[in-house]
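Only one protein chain is missing; all other protein chains are in place.
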Amino acid sequence: MTTLDLALEELVTANRILAREGVVDAFGHVSIRDPGHPDRYVLSRARAPECIEVTDFIVFALDGTPIDAAGRQPYAERHIHGGIYEQRPEVHAVVHNHSPAVIPFGVTGVPLRPLMHMCASIGSVVPVWDSRAVFGDTNLLVTNLPMARDLAGALGDRPVALMRGHGCVVAGPSLRDVVFNSVYLQLNAELQLKAAGLGAITFLTEGEVDAVGRTRSSFTHERAWEYWCRRAGRKYDPRPMSGPLAEGR
Amino acid sequence: MTTLDLALEELVTANRILAREGVVDAFGHVSIRDPGHPDRYVLSRARAPECIEVTDFIVFALDGTPIDAAGRQPYAERHIHGGIYEQRPEVHAVVHNHSPAVIPFGVTGVPLRPLMHMCASIGSVVPVWDSRAVFGDTNLLVTNLPMARDLAGALGDRPVALMRGHGCVVAGPSLRDVVFNSVYLQLNAELQLKAAGLGAITFLTEGEVDAVGRTRSSFTHERAWEYWCRRAGRKYDPRPMSGPLAEGR
Amino acid sequence: MTTLDLALEELVTANRILAREGVVDAFGHVSIRDPGHPDRYVLSRARAPECIEVTDFIVFALDGTPIDAAGRQPYAERHIHGGIYEQRPEVHAVVHNHSPAVIPFGVTGVPLRPLMHMCASIGSVVPVWDSRAVFGDTNLLVTNLPMARDLAGALGDRPVALMRGHGCVVAGPSLRDVVFNSVYLQLNAELQLKAAGLGAITFLTEGEVDAVGRTRSSFTHERAWEYWCRRAGRKYDPRPMSGPLAEGR
Partner (left out) sequence: MTTLDLALEELVTANRILAREGVVDAFGHVSIRDPGHPDRYVLSRARAPECIEVTDFIVFALDGTPIDAAGRQPYAERHIHGGIYEQRPEVHAVVHNHSPAVIPFGVTGVPLRPLMHMCASIGSVVPVWDSRAVFGDTNLLVTNLPMARDLAGALGDRPVALMRGHGCVVAGPSLRDVVFNSVYLQLNAELQLKAAGLGAITFLTEGEVDAVGRTRSSFTHERAWEYWCRRAGRKYDPRPMSGPLAEGR
């Protein structure tokens, strides 16, 4: 198999893991920057992540134009991915999801903040983007580049941004990274919902969040990836193919 | 297979999906208006949705009289379906369910309102019908046409109404539509229960709900249907057979 | 198979259903009054309900003496069953369980009350028995007849009683009945926990609870039993063998 073949198998796996872990249902999507063309990204045709096969992937220019759609229907919200890739050269993978634990934090003004070490990588500040601030009453879908760029602006250089009444985006250097952060963003949200019912919460300090960021090795992602592959019924391949990490291994 | 055969297979699938997604347990039911006779509807004999086969379906006149029961026992609450079909010519499918996330909103006076774009199609206002207002102390079952007509009156031209201490009804132009709205009504209820524990909720605006209604294509239902078929262990057939949409495809 | 054989198969099924529906874990048990000897009851040896086979059952005298233990270890808490059977001649089946939704109502003084028609059969008043009131600091286990009789006294002629810091008992005329009430007691507890987080709850009226009691037919139990058998991987036998109903079918 070529490097691209392996990367696409990994992208199928990422879709299945996100479905198995309840991060996505019929909706939500995950992309990689094209390993051979940094000005392109790879994303499935419009299909539920649980159902996606290698033959479903389409390559897109950063402006959302499909390169090889061959009649297949793209996600209307593919622009979320292009908008982030064009602003963040170091980003090689993007997840958009509607995790039901995360959404309450987008509609209540209560900040989602890391309270457990595994979740520190979501960052100390998780911004909430509201499509209505600039675009007024819409169907909330990010179906064009101006909306996507506004969302990418709210995300800034962070790994995670929430979308009011909609979901969130997770951006990072590899599929391992964005899947990991998607699952642990969801877990942090579940923990914070429970803890909020008990009393005032002691969140991680900035220093603790920084320390996790400085010291976490790629092996942490690997241990989780093997486990999630097993749960999703996918073969575990210990070679991450997406992102710059792929070159180093 | 005839069109009716395909429609009945789709109705089995709808039952299985609602069971798999936790919208119904041993109770609850889903019907279609008879494709060939708009003054009739098709509903299973009294059986748990998870167990229903094609041979379980019975055709009913709108007043609840079975056309071909052949000794099979109908649901005592079949009148819910007839009461809605007779008042709503554009409705071709009806779900009655006891979703455990939805019921709390029927007994507390807290309005269930869409807070996420996927759930906008439940409508900005979800009325609560209380059988006791007109019929006094009953076993809460809608076992006759006067009760069903009163419920249909509370529903009005909306897609969803709650039933105090009982459950809800979901009415729409096709099986895809009512299954979709049943699942996302449940999700909205789960999200609202969680968000209510955090603080005041920013719901979708009327304008946003309207925008979703104007722009959502049937493809949204299709993507979800394929996914739910897979989870329910049912073959996915990309031809919706229920409702007027069936003709256009 | 003899009537007793069929009754024991039904008792295996009841155990498996309660495990599958999350009403019991490794602990909890369900018994029937011996169909041939009303002064005896049948209960498994001390084993997790999910693991129980027909060969695990032991017959006990109402005072808890095993008739045919043959070296098998009985449940230390079998007295719960004897204590109820001796006071309630019309009772033919008893469940003792630790449902995690129910326990909070035993330790907070918040009365568990039916808020949904399916759950009306738990009764308008669900008493809470506290072993400490009479027996002081114990390990909370009902390991002798005096404790069991005190619990049976708190139950009175009702179908359900909670046990503080422990669980609950459900008594009724047949296995179908006590399994049904165990599952819907759990559901009512889940609904009440959710609704309590939203606001003041409109419970069913006494008149509504009475109306459900007067009008519910055995077919309601049958529809649920078929469904639960399927989920538990047990063959559905439409002949209830436990209790006086068995004679009439």
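Observations on the model:
Every chain is named by a letter (A, B and C) in the order it is written, and numbering of its residues begins at 1.
By our rule, a residue touches a chain if its C-beta (ideal position, glycine included) is under 8 Å from a C-beta of that chain, and two chains touch if they have at least 3 such contacts.
Fair warning: this is a prediction, and the values are worked out from it, not measured in the lab.
Here the chain not displayed is in touch, across the complete complex, with A, C.
Check C:Thr2, C:Asn139 or C:Ser217 against the missing chain and you find that the one touching it is C:Asn139.
Screening C:Ala101, C:Val170 or C:Leu187 for touch with the missing chain picks out C:Ala101.
Interface note for the absent chain: among C:Glu9, C:Asp25, C:Glu86 or C:Asp210, the touching residue is C:Asp25. Checked against the full complex, the candidates A:Val54, A:Val134 or A:Ile201 give a single residue touching the omitted chain, namely A:Ile201. Residues of chain A that touch the chain left out of the display are 115-118, 120, 187, 190-191, 194-195, 197-205, 207-208, 210-212, 214-216, 219, 223-224, 226-228, 230-231. Interface residues of chain C with the unshown chain, by the touch rule above, are 25-27, 46-48, 50-51, 73, 98, 100-101, 103-105, 107-110, 132, 136-141, 164-167, 193, 196-197.
Everything below uses one rule, namely that only the chains that are shown with their structure count from here on.
Centroid distances built from C-alpha atoms place A farthest away from chain C. Fitting chain B to chain C on Cα positions gives a rotation angle of 90°, stated in steps of 5. Centroid to centroid, with C-alpha atoms defining each point, chain B and chain C lie 33 Å apart. Multi-chain contact residues of chain C (touching two or more other chains) are absent.
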